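One chain of protein is taken out of this complex; the other chains stay put.
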Amino acid sequence: MLVNITSILKNKKADILELWMKNQLSNPGLADDLISNQDLRSQSKELVNALVNSLNENNIENSNSSDFDQVIEILGGISISRARQGFSPRETGFFILSLKETLLEILNQEISDVKELFVQSLRLSRLMDNFTILTFETFIKGREEVIMRQTDEITDISTPVIKVWDGILALPIIGTLDSARTQVVMENLLQEIVITGSSIAILDISGVPTVDSLVAQHLLKAVSATRLMGAECIISGIRPEIAQTIVHLGIDLSQIITKATLASALQYAFKSLRLEVKRSATDTKLFNKLQY
Amino acid sequence: MTLALTKDIMIVSREQDVVSLRNRVREHAVKIKMGLVNQTKLLTAASELVRNMLRYANGGRAIIEVVSSGRINGIRLTFEDQGPGITDVSSAMIDGYSTGKSLGLGLPGTKRLVNEFDIKSIPGQGTTVTILKWVNG
Partner (left out) sequence: MERIPILKMGPFLLVTIQIDLYDRLALDLEEDLVRMVEKTSAKGVLIDISAVTIVDSFMGRILGNIASMSRLLDAQTVVVGMQPAVAITLVELGLPLNGVSTALDVEKGMALLKSKMLFEEEEDEQEDDAGIN
């Protein structure tokens, strides 16, 4: 005797929601600080309605059926918003897994024939498992978006352009210099050159952990772009290990002006701009005033 | 799965057509909020490829499509001509960048400006170059 579980579930919709809410609220892992009971109930109700209304004998074995588009949309939405809000994967997964448990419990109540109960439970279980996998995939996607956004923010913060003097800019580069970073550095640097009318840019790489041929290529690009704008680029902060690596790798930096420290680069910059830093004669009157 | 959202076809037969092509591509790029540097790279790549088409094949057609990957938007340009074709595509793609040699067809340089680059050429029949640039480069 074939049991029509879709009609069973449709009839028991209210019970399903109540039982599911009970299961969720009794779970110690429930993140009730992140979502109110009211919101949880309305989310749960929406999902139960969508699932029970779209389920029928034809699609129960096909989680990809377009009948389930609304269910998938709801699940996707809940999953992404939880990923963004900081729910753990377990908490998010529990949402749908507890629904599966609830549905199976209802089936257990309504189907007396053991063999039939097993067959139907299996079908339903498979469907819900597919939805669970989908939930996790969406959750991960949501997390990845957060990571990407944070990466962008970090990139912005870690490439400041500082005007150290009229016509002289300094860029302390902190962290690895990959091609994405190089683009950001170049854009920021060239913008600042235009805005400040600077003619010298000092790229300090003492905060760059490794310099290999790729990084060197990126640096060369930045230098070339600066030159095209009519400004000159000095690379400073070359640590002894970096100097060794560069020579061992046969990287040719002879076309670039390099200095060991930002200070010496600044000195060089002043000289190029024909600026002198002199110690002024002490003003004894001022000195006396300062003492009091 | 890259999906085309809009499709614009332009016939390129004279030099001046480069200007209208650039403007059309720029319009689409601005619409999907592509940043200035990426716009410039895309337009420069288009410029190079149109020049090849005019110079070696007396023109051809350019297809401008706004595409979506599901996550982000991009612009895909296809340049089709019925010219003599390129006999040795792999040689044409050799990067002469580090040796500073002249760029010939400018293909390796153009490839660096975009995210995806595809070229199909049959000697005697023609060449089709397709490039794609995502909105965030």
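Worth pointing out:
Order of writing sets the chain letters: A and B. Residues in each chain are counted from 1.
As a working rule, a contact is a pair of C-beta atoms (placed from the backbone, for glycine too) under 8 Å apart; a residue touches a chain by one contact, two chains touch by 3 or more.
It should be emphasised that the depicted structure is a prediction, and the values quoted were computed from it without experimental measurement.
For the chain missing from the display, the contacting residue among B:A62, B:I86, B:L113 or B:L132 is B:L113, taking the whole complex into account. Set against the missing chain, the residues A:T210, A:S224 or A:Q244 yield one that touches it, A:S224.
Within the whole complex, the absent chain has one touching residue among A:I193, A:V208, A:I234 or A:A265, and that is A:I193. If you put the missing chain back, the residues of chain B touching it would be 15-16, 18-19, 22, 36-37, 39-41, 43-44, 47-48, 51, 96-97, 103, 106, 108-110, 112-113.
The chain not shown here touches chain A at positions 183, 186-187, 190-191, 193-194, 197, 199, 221, 224-231.
Here is the rule we use: only the chains that are shown with their structure count from here on.
Between chain A and chain B, the centres computed from C-alpha atoms are 31 Å apart. Contact residues of chain B toward chain A in the complex are 37, 137. Listed in rising order, the residues of chain A touching chain B in the complex are 183, 187.
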